[in-house]
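Left out: one protein chain. Kept in place: all the others.
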Amino acid sequence: MLDLDRILTVIAIWVGIGIVALVAPRRTRFVAHGLFPISAAASVALIVAAVQGLWLPPQSVVLRLGLPGLPFHLRMDSLAAFFLAAIGATSAGTSIFSAGYLRKGEGTAPGLQCLQYHLFLAGMALVVLADDAYAFMVAWEVMALASYFLVIANHRVPAIRRAGYLYLLLAHVGAIAILLCFGVLQANTGDFTFANLRVQSLSPFWASVAFVLALIGFGAKAGIVPLHVWLPEAHPAAPSPASALMSGIMLKTAVYAMLRIAFDLLNQQLWWWGALLLGLGLLTALFGVVFTTVQTDMKRLLAFSSIEHVGLIFVGTGLAMMFRSYGMPALAALALTATLFHVAAHALFKSLLFLGTGTVLHATGERNLGKLGGLIRMMPWAAWLTLVGALAASGLPPLAGFVSEWLLLQTFLFTTDLPMSFLNMLVPLVAAAVALVAALSGYAMVKFFGVVFLGQPREEKLKRARDASWLERIGLAWLASGCVALGLFPVPVIDAIDRVTRMLVQYGLADTVDANGWLLLAPTSVQRASYSPLIFLLVVAATITFTALAVRILYHGRLRRAPPWDCGYPHQTARMQDTSEGFGQPIRQIFEPFFWMRRDLPSPFDARPRYRVVIEDRFWHWIYQPVQHAVERVARLAGRVQQGRISIYLMYSFVTLVVMLLLVGR
Amino acid sequence: MLPFETGLTLPPFLTGLTEAPLTLLLASPVFGALLLALLGHLRIGAWINIAVCALTTACAVWLAVEVARGATIVVYHELFFIDSLNVFLVTLTAFVGLTTSMFSRPYMRIERDQGRMTGPRMRLYHAMYQLFLAMMLCALTTNNLGVLWVAMEAATLCTVLLVSVYRTPASLEAAWKYFILCGVGIAQALFGTLLLYLAADRVIGAGEGALLWTHLNAVKTQLEPTILSLAFVFLLLGYGTKTGLVPVHHWLPDAHAEGPTPISAVLSGLLLNVALYAILRCKVLADGALGNGLPGRAMVAFGLMSVLLAAFLLLRQRDIKRMFAYSSIEHMGLITFAFGLGGPVANFGGLLHMTMHSLTKSAIFFAVGHAAQKAGTQVMDEIRGLLQISPTVGWGLMLGSLAILGMPPFGVFASEFVILTSAMRQLPWAAPVLLLALAVAFAAVMARVQPMVFGETNVKRLPHPPALVPVFLHLGLGLALGLYIPPFLVSWYMRAASLIGG
Amino acid sequence: MIALLTQAINLFAAILLILAFAMITQRRILSLIHLFTAQGLTLVAATIDVGYLTAQHHLYASAAATFALKVVLLPVLLHRLTDRLQVRWDVEPLLNIPLTMLIGILLVVFAFNLASPIAALSASIARSTLGVALASVLLSFLMMITRAKAVPQVIGFLSMENSLFFAATAATNGMPMLVELGIALDVLMGFLILGVFLFQIREQFDSLDIHHLERLRED
Partner (left out) sequence: MISPLGFLAQMLQFAVALAAAPLLTGWVNQCRAWMQNRRAPSLLQPYRLLHKLFYKEPVAADSASLLFRATPYVVFGCMALACGIIPALSTDLPLAPAADAIALVGLFALARVFISLAAMDVGTAFGTLGARREMLIGFLAEPALLMTLFSASLISDSTSLVAIVHKIAHSQFQIYPSMAFAGVAFTIVSLAENARVPVDNPATHLELTMVHEALILEYSARHLALLEWAASLKLFAYSCIGLALFLPWGVAEINAPLAMLYALPVLAVKLAVGGFLLALIETVSAKMRIFRVPEFLAAAFLLAVIGLLVHRLLGA
């Protein structure tokens, strides 16, 4: 059985599950415990098939669906296989989690949600597999639609409806740009199969047009500044498994498409594309992380952190593109490896974090950081597993997030003598900015985890919060172990990525890396740079146990409990802890120009003083509102045409007639 | 000179074989009209209506099968003929006519319960509905451009009566505008037909033959260009008025908004198609005679204008039916644009889009009808949260809107994809314009539809079950065709496309 | 004799044009109806003339039909209508008369220029009148635009139909019978429906002033 067929079977199973769910849309138990585990199993099968597919030659199949001239072409090469594996790994976790997560009476009927969820998965898988423009567009929009319906699953809330609308609109605008991009790529051959797009050799101008269109289209989906505005609205609105999938994989499909077009379909890369991508990515990363630190809604916070990580991913892509255009395959491969590694890592830890917030949301009904806290005592499972995600997200060794950042920084260090001097000067700056972003994301994650899970419960009801159900725990644990595994054993992962980089930039790291054994990660040589997370962890762990034992033996292991000391301050309340606003305050001060801030400070004489600060996105005022106004103005003008008077209407038709006759009569 | 004196006569076995379905096709609605003129006011009237439509559809399918077997059918001394271009339109018309009659049965009953309709009006409504169908089928199947004109005019008259059936001030105003504007438009078409006749007269010689499309098509290259160019202008503007091309579209939103919803459905789904079909027939001749692509360019211009203006006007709508009327203008513009581009691919896209649009748009109007009835208003701000009252209506409206906005995997996207891609090839600058318009339309319609479907409701429950079989039948077809177009349909479209040429 | 009749056609054409102008200028509805009747008569005469000259006997039939419809039936109905609706005067037209005349003249010039090449190609004896026909079509169009009341608009519509008939007769010695009958039928039906409408409009808005028909709009 062909590998691709197995993957298609998995997709078919997903769709089938969705349809079966429609049979009894309101039977929560049946949908949750009956169907979702199956789909999780299917996801695992997908991982297996995809990982095998990485090492197989490209396979393609033509379905008898689609347009007469352009049936669905599907093709699985290493690039597709890699992303499929990521999809499988993430969806396995979210699916099993959803089995425990699904509740009655949360907006759309469970069965319908199940259908949307699985269509979403199928859409993403097909996006990765599609091998012609039509199939791609169909899969792409199915993905967008399904996720849109998931976003507004709880559509009673006006804010959620607004978020959904904004999301769908931007997705559609992006799709239009993508369609135009394909239109340029086919270079007037009228053949929209990728096979044909590959062989076209466009002039630099048209190639750049195509690239920019693709950047707009996929940037809108990935949340590249300034097309990011939908992201922080939509992610909090969606049910947590959906947000996990959207943030974990859907954004990556945009990255996939970017790679596909820039490295596979376009047969040339210009250096400034890379520079553009680099700059935008950097801006996005900084913007995202700065906004992450000042959020007060935990899912919004995570959404912004997704923006940040996507930014980092685009930085890597941009670097790779630059090196490619300058014919430095080794460096390109290194950058691309970092990128793809981060793709995988982010898929895992971000979905883990979103699922964690999901359990918190169900246990407490709160998303507002100002009303959470101290949950580590009520819900230890959720807390500790989320901690893994948080540490990974803040790029700390020895977890998954660190490896990709390490590789990325290495890329900067290895960057020497680019042909263009100012690029050479630019590289250290970018490196510094990336380091800053990494550090700031640590700040944000400490805020996130600390405020949600640590400290005193800020509300009375939190004391009654229940921990994650066992199915949810399995889901969380699956993803958490993924983060750890990716962090501890980077070498096999890089071997897998090597397949992709060989395909895209004709160079891979596998040989050099394998030369140093599976324990040590050294992209070029040990003398140059090396990192071995496992030893790292072992030494720390050994020291810890040794110290602990030593202390026990030499002294004692007693422990007494008492009320907190707090400089002897007698009566403390949970309100005395830092709020999330307080935690974000220094960042607000330092990065003031990023924000569009409105503060209501109480005057000394207020009877009931209130402190309020609203932080908004400048781009909203810079770009979106002007566009909206412009469109409305045009519409108002258009309205003039239709003003009800029959004589005027007759006049129109009369004048049209005369004009046409004049044109023809000549 | 009387009809039967001219024209070549077909071998009897052929006529004997082929006259039957066509005769039945045309006769059954006329008969139905007469019958309903007597019984239309009774409860059973609606059922008769459905039955007759079913019969018509059956004949249409029969005809389709015949055509699928053989080539073009020409009967009644060439007065009527069926080729691959009009046969699928015939089938479509009959089918949508049937589903609409199914939808109209419960819908109109409620209207009657609510006192907006009375017995006599029901009679008028049913009779005119059938007559309207008959006229459109006649217009589609006739070979004589004069008869085509007559049928179009007659169809206008029927629909005028149908639009004004409520006798409310608004409906009267709409009907009046509809009548005057379309009357004037159609008059121009008549002048165009006249000029065509004049041109043919010099080649074929006066008489019946000179207006038969098949004959004209045979000699189209010899027709006098100067006359033909003028004739095409008049015909384009004349029938274009009925197609709802900007800037002669003004009757369309009013008529759609104020008439009964089933009528809006058939207006959007069928009448516009038929008018466009008339334009196509004329375009073929004009192209043949002129050979300078002028007709194509004109249609492209009108198409673009329609798409753009309609898209922006969509932003300003408050009345739900009016909004979808504008979306009809937009899509008609798109189709006209496609045929204006010409060439097999674009024509294929245009024909496909015709089909998809009538299926989807009529489905939308069905859903809209129920929604408006439930809410007791057509003002969109007062319709909220349909999903809670009746999920089927809600989803019908939502999916229909997404489909009409060109969201995959629905069929409209397929045809739009074909049209846009061929635009990218033949008229690169036009593609971004169209896409911009589509984006605007998307923003406008979704902004309106979403709150109507989702959220808290303010709509009261109606005692009756809505007839949603038609809605989901149409949407299902649209979805199926978006994913898979059966080969026989493809070959059909291909043949039709090659017929249009350009 | 033949020559005379041939010239007569041009004469009729001229009369038709004059009538069209008269209609534009005329404000009293009654006299509009009279003008319309006259137009119908001219049309009949022209048709018979052409029919005689070209020995196409079906033109006589169509002449008869025209007479019955446009000289007898429609005017009578119009009279009835105006009596029942008590409309005597049109309100001040949207464009003032002189300006309308000016535009009309321009249209005539335009129409002639447009028609001349075609007329040259026509085989008909009355080819030169095609321009006139086109001109009067455009003129009645203009009239419909400028009139502010329903009845004059209807009359304009009908006179446009007349001009089309004249064009048919003049340029091509009449359309095929079948078509002509169909057209006639449509016109009749259309007129009847219009008549019904007028009453309904009247009872809804208790006026025939079409300014009342301007509420459906985008603002």
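Some observations on this one:
In order of appearance the chains are A, B and C, and numbering begins at 1 in each one.
In the analysis below, a residue touches a chain if its C-beta (ideal position, glycine included) is under 8 Å from a C-beta of that chain, and two chains touch if they have at least 3 such contacts.
This one's a predicted model, so the numbers in the text were calculated from it and none came from an experiment.
For the chain excluded from display, the touched partners among the shown chains of the whole complex are A. Only one of A:L429, A:A515, A:V614 or A:L637 touches the absent chain when the whole complex is considered: A:L429. Residue A:I535 is the one among A:I535, A:V614 or A:V659 that touches the chain not shown. When the whole complex is considered, the residue among A:V526, A:M597 or A:V655 that touches the unshown chain is A:V526.
The chain not shown here touches subunit A at positions 373-374, 376-377, 380, 387, 391, 394-397, 402, 406, 409-410, 413-414, 416, 424-425, 427-429, 431-432, 435-436, 438-440, 442-443, 445-447, 449-451, 454-456, 520, 522, 526-532, 535-536, 539-541, 543-544, 547-548, 551, 554-556, 558-567, 569, 572, 574, 576-578, 582-583, 586, 589-590.
Convention: only the chains that are shown with their structure count from here on.
Here B is the chain whose Cα centre lies closest to the centre of all protein Cα atoms. With centres set at the average Cα position, the gap from subunit A to subunit C is 70 Å. Inter-chain centre distance (subunit B to subunit C, centres taken as mean C-alpha positions): 31 Å. Subunit B has residues 176-177, 180, 184, 230, 253, 313, 316 in contact with two or more other chains. Listed for subunit A are residues 638-639, 641-642, 646, 650, 657, 661, 665, each touching two or more other chains. Taken together, the subunit C residues at the contact with subunit B in this complex read 58, 114, 117-118, 121-123, 134, 137, 141, 144, 150, 153, 157, 160-161, 164, 167-168, 171-173, 175-179, 182-183, 185-186, 189-190, 193-194, 197, 200-201, 204-205, 210, 212-216, 218.
Considering their complex, residues 64-69, 134, 137-138, 140-142, 145, 152, 155-156, 158, 161, 164-165, 168-169, 172-173, 176, 179-180, 183-184, 186, 188, 190, 192, 631-632, 634-639, 641-642, 646, 649-650, 652-653, 656-657, 660-661, 664-665 of subunit A touch subunit B. Contacts from subunit B toward subunit C in the complex involve residues 1-3, 144, 146-147, 149-150, 153-154, 157, 160-161, 164, 167-170, 172-177, 179-180, 183-184, 187, 190-191, 193-195, 197-198, 201-202, 206-208, 210-211, 224, 226-227, 230, 253-254, 257-258, 313, 316.
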